[in-house]
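Only one protein chain is missing from this complex, and each of the others stays in its spot.
To keep things simple, chains are lettered A, B and C as they appear, and every chain counts its residues starting from 1.
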Amino acid sequence: MTNTEVFLQQLIYGLSNGMIIALVALGYTMVYGIVELINFAHGDVFTLGGFLTLTIVGVLGAAAIIEPGALGESSHWLLLLGLVIAAGVFCGGLNLAINRIVYKPLRSAPKLTQLVAAIGVSFILVNIALFWGGAPMKVFGGGNAAAASKDFPEILEGSNLLGDSSNVVLRLEDIAIFAVTIPLMIGLTLFVKKTRLGRGMRATAQNPIAAKLMGIDTDRVIAATFLIGGFLGGAASVMWSVYNNTISFQMGFRAGMDAFTAAVLGGIGSLPGAMVGGVLIGLIRAMSDQYIETRWTNVVVFGVLILILIFRPSGLLGLKQREKV
Amino acid sequence: MSALLEVQNIVAGYGSIEVLHQVSLEVHEGEIVTLIGGNGAGKSTSLMCISGIVPLRGGEIRFAGERISGVGEGIRADKLVGRGLVQVPEGRRIFPRMTVLENLMMGAYGRDDKAGIAADLEKVYALFDILKARSSQLGGTLSGGEQQMLAIGRAILSKPRLLMMDEPSMGIAPILVSKIFAAVRELNRGGLTILLVEQNARAALKLARRGYVLETGRVTLTDDASKLLVDPRVREAYLGDG
Amino acid sequence: MMMNSMKTANFRSAISAFAFLTSFALLPLAGCGSDKPTAPAATAADSIKIVSSLPRTGSANAQTTSMVNGIKMAIAETNGKIGDTTISYEDWDDASAQKGNWDPTVEAQNADKAIADEAVMAYVGTYNSGAAKISMPKLNAAGMVMVSPANTAPNLTKAGFGEPNEPAVYRPSGKINYFRVVPTDDVQGAVAADYAKELGATKVFVLDDREVYGKGVSGVFQKHAKEIGLEIVGTDGIDTKASNYKSLITKIKQTGADLVYFGGTTQTNAGQIAKDMVAGGLKAKLIVPDGCYEKAFIEAAGAEALEDRCFITFGGVAAKSLTGKGRDFYLAYLKTYTSEPEGYAVYGYEAAKVVISAMQRIHAAGGTITRASVLAEVGKTKDYTGALGTWSFDANGDTTNRTMSVNTVRNGEFVMVKVVN
Partner (left out) sequence: MAAATSRFSLFSKGQLVVLGLLASTPLIDVAMPTLRLSAPMRTVVTSAIIALGLNIVVGWTGLLNLGIAAFAALGAYAFGILTCEIYPFQVGFWWGVLLAGAVGAFAGWLLGAPTLRLRGDYLAIVTLGFGEIVQDGLKNLEAITKGTQGINPLPAPSLPGIEFSSETPVRWFYAYLAILAVVVFLCRNLEFSRLGRQWFAVREDELAARCMGIQPDKAKLKAFAIGAALAAVGGALIASQLSSTGEPANYDFQMSILALCIVIVGGIGSITGVMVGAIVMVGLNNVVLPIATQSLQNAGIGSTQNVLTSPDNYKFLLFGLALVLMMRYRPDGIIHSGKAVRK
């Protein structure tokens, strides 16, 4: 491989991984922006999205996955779309329920109390994922191996789009990530800018009391935020599963940590910030793996983070100062 | 004619501290009433109670003849806006990461009458032409006085029956203060009822028809504004004529 | 007045502080009886216990469950009695919920607990070599026998593989109390390197998971590979929690490596590496050590990613290829648990079995079962015929059994391709 080819390849991987991180980061940043809660459980909601996805794929069975064109030419894309919607709705609903049951009663409690409750929820969800991994289905392996990582079947054809002779590998899944995440991000941006509820979200995030004084039902806005953040996490979990071909009950840990870092790097509370932060972290990881050493990648990622924050204390796209509420 | 707003013996506070002890006041249709008092007298808390943000511990509040809040109950803050009870909060509280136009449109959050909104927007622009010039600028980049105008404009778009303003002159260049007060007078001439909370008692009393003096959570004095302006107690404590 | 009340308060608190400090000083005396609970009764206890300390919470659960099943079978075969003495077994977890992985404070606590419980005669464990380092010196000082069914890091028992003070540091009493029934990584790493050469590899990239076991076995592999003339084109340590290794694979691809060695386990993401080698278009072969010899590895990697391209070294042979007593074990396991045993199940069984048979020998000779006698007797294990064949403990406490197998995956099943003695 020539150096250019290597760089191109790392660029592809960095962007693909980064886009997934960005999707998860949006869920963090939206919830943080509105209730100032670092929602520790978000990564684990994402994990359960992966398990739901694998369950659906398992129920549909080989016909939908392996036989090309079982539902016509674009069957794989339809399946992917279906999975995104299913996992999105599931994770959105789950996030909504968690907000209703756990966070809402604690809304006037100290922020750190909510944080610890979120940590507790995270542990509960991890355990649910562990149990789910023992589901008596062929795709899960069943029984004792519940804790093991699960192979996620390839639902998109795995061959190299640039041809077998090419050193650079570009697969359908790389394209799929962009095909799914970019419309979602555009959709979210439009939603937040153009719809009434979206404007309510922005207003609540920027000044909850003023938002109430404008006649905004902030409880409803908060619920909607959890719903949408969860939906994006669910979509991310589908892309993660399709891209890595693996799910495991602890997959939300790193995904969550990366996403949280991305959200802060971009400026927490800022939607474009989360997207930029996510992509940036994906790229830094890829480049560090290649040009430094994998063993130092985490150090590089967090080192860059600290440096950036020293010089831009509110993140890349964050506002210099937030109004004190 | 009964009052548009009746506040009867309300008690409120934060945590273990009681801020308001049995405050009562009324505002009639079409008048400007001002609430003056020193720092920490409970002026802002009174407005927050009326807006439904701070819960009551005693007393009740009626608006347009209807009971809107009492102890442990009341209509939620966001619903009150729809009934025309609108506040311009202290410190403006504009949305810094929205454009001026978006900020204004947040005022119309609960409204669906497009034509009415457009007309109100024109009204705001006529009142404060600077807002039109800055309509695509981010709210956070405006000066303090401009932000105050924005906050008032935003409130107008909520189609208020009663407009409550909390310290509109605070931290603003004097030249803009007179501009804002002129706008308040104009709004009132157009038929809008206004409850004005101010530290700048002289300006407020000149503008208002009636006034209330609030001291450490109690109404200590109430009268026509013109009489309060000459009342020695008021002159000494709030007009700097001691 | 103010001064006065302050003085009173001051005085009162001084008294309470004094009371506290006194109780402090006295309590150790009061607790003296409990301070030295370690000396086990020299007389035969009416019940004896074997405990195991393995990570039961979290991702290693699949493998350790299989080992626990093996131990339970060994206990069951005694019908719960050695002579008239009841023998029981407790399955301890050295992971904590908060960590989801082995937790050093819990491992230390397990060792302390075992030492304090007079009925405990033997400690079966640990799974992670890092955990063994915590409990070994404690159990050694207490004179309790410890048999590991899974630790393979050579520096736990042999000099020259780690720090100069190893393994003496694990033997404060100067005696040997730690035994293992599984061949160590100095054997395994070398077998893997030899097999790499046999596969025709010339350029090798060595990865490890930056944990005690993975680091150790990949180190031996690398050393031996160099000795037999393979070129090491690169080394790196992976981030075991990464979502994928596509970037790393690209880097390996650039080096032109024709074989990748990964020192690590299923839990440290071996499956993802195998998978990303395929996805990244890296056509090299992959060799992994016994930490991947479990169904979970195939499940994680997906059978296609491994098919005839990944090779797994394992100390011993596959359960279903066992002969003699091993065959009996295999059949009994299938019957009891209605599932195929994992690779390490038989080691769990053998570890417990070796302890039990030592106890039975003591009983048969009319001796009393004490920690000391069990320790001495286990150490004497020689030409023992068990599920793993006939073997002895050598002077270091390691098994003389050096049978290693090389396995691959075909049609989603482990297939043995070579046995090395």
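Rule of thumb we're sticking to: contacts are C-beta pairs under 8 Å (C-beta built on N, C-alpha and C of every residue); 3 or more make two chains touch, one makes a residue touch a chain.
From a predicted model like this one, the values you see are computed outputs, not experimental measurements.
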Contacts of the hidden chain among displayed chains: A, C
I'm checking contacts with the chain that's been left out. Which of C:Arg210, C:Lys285 or C:Lys325 qualifies? C:Arg210
Out of C:Asp93, C:Asp194 or C:Glu350, only one touches the absent chain, namely C:Asp93
Looking at A:Tyr13, A:Tyr32, A:Phe46 or A:Phe226, which residue reaches the missing chain? A:Tyr32
Sole touch to the unshown chain from A:Ile124, A:Leu161 or A:Leu190: residue A:Ile124
Note that subunit C touches the chain not displayed via residues 5-6, 9-10, 12-14, 16-17, 20, 23-24, 27-28, 30-31, 33-38, 56-57, 61, 65, 68-69, 90-93, 96-101, 103-106, 108-109, 111-113, 115-117, 130, 133-134, 137-138, 141-142, 155, 162-165, 169, 172, 210-212, 215, 237, 337
Tell me where the left-out chain touches subunit A, residue by residue. 32, 36, 38, 102, 105-106, 108-117, 119-128, 130-131, 133-134, 143-144, 146-147, 257, 260-261, 264, 268, 295-296, 298-299, 301-303, 305-306, 309-310, 313-315, 322
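Here, only the chains that are shown with their structure count from here on.
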From the mean C-alpha coordinate of subunit A to that of subunit B, what's the distance rounded to whole Å? 43
From the C-alpha centre of subunit A to that of subunit C, how far is it in Å? 36
Set of subunit C residues in contact with two or more other chains: none
Subunit A: which residues touch two or more other chains? none
Across the complex, what residues on subunit C touch subunit A? 58-62, 65-66, 97, 100, 210, 236-239, 241-248, 250-251, 253-254, 266, 269, 271-272, 275, 278-281, 294-297, 299-303, 339
For a test of understanding, state which residues of subunit A touch subunit C in their complex under the given definition. 1, 6, 9-10, 13-14, 17, 20, 123, 126, 141, 143-151, 153, 158, 160, 167, 169, 171, 240, 243-246, 248-251, 253-255, 285-287, 289-290, 293-295, 297-298
In the complex formed with subunit A, which residues of subunit B make contact? 51-53, 76-82, 86-87, 89, 93-98, 102, 105-107, 109-110, 140, 154, 158
